[in-house]
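Note that one protein chain of the assembly has been removed; the remaining protein chains are unaltered in position.
Our next item is chain A:
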Amino acid sequence: MESVLLPTLTKKEEIDRIINNTIDKVLVLRFGRTSDENCLLLDDILEKSARDVSKFATVALVDVDSDQVQVYVNYFDITLFPSTVFFFNAHHMKLDSGTADHTKWVGKFHEKQDFIDVVEVIFRGAMKGKMIVHCPLPPERIPKYQLLYKDV
C-alpha cells in the first residue's frame, strides 16, 4: 500500500539520491514493512504530519523487504521495525530519548505532535551544529524495547 504523499524507496540508489538531494532539511527515513501494524500506525502519523514539517523536513518510507535495501538495514543496525532514522545534509542525526539506541527512533509515535516536536528538535540542533539532540517527549510517550546484541 503506497502512500500518496510519501515516497516509498526500494533501491539503494533511490535512498542515496534522496539523501544527497535533501539539503538543509531533515530527512526522515522510515524502515519498515506495510504488513506490520505498528508500521502502518507510524505511516499514518508520518503522512499526516509530512505537510506540516515540509518546510524543514522530508519524509520517506523504505521497504525493508527489498533486497537492495538490506545493506542499509545492516549498516544502520536495524533489528526492530519500524525504525526511523534522521539525517541532515547527509549526516546522521542521533536522538537521545533515554533508550538504549540513540541512532534511531524505534516504534511508533503517540501522536502527530510528538513527531513534529522530535523533527523540530532535530532541525534546531542540526542548525546549531549538534549531531545528537535530546528527545523532547516525556518517557511515557517513548516506546520501550529490548536491544539485543546479535540476538543474544
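Heads up, the rule we're going with is that a contact is a pair of C-beta atoms (placed from the backbone, for glycine too) under 8 Å apart; a residue touches a chain by one contact, two chains touch by 3 or more; residues count from 1.
Operating definition for what follows: contacts and distances are computed from a predicted model.
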Report task. Consult the UniProt record of the chain that does not appear here and report its protein name from "TITAN-like protein", "N-acetylglucosaminyl transferase component", "Syntaxin-81" or "Prolactin". Result -> "TITAN-like protein"
Query raised in the report: Where the complex has a chain not shown, which of A:Arg33, A:Lys48 or A:His92 is the residue touching it?
Result: A:His92
Query raised in the report: Which chain A residues would touch the chain omitted from the figure, given the whole complex?
Result: 12-13, 16-17, 19-21, 23-24, 71-72, 74-77, 87-94, 100-101, 103, 125-131, 147, 149-152
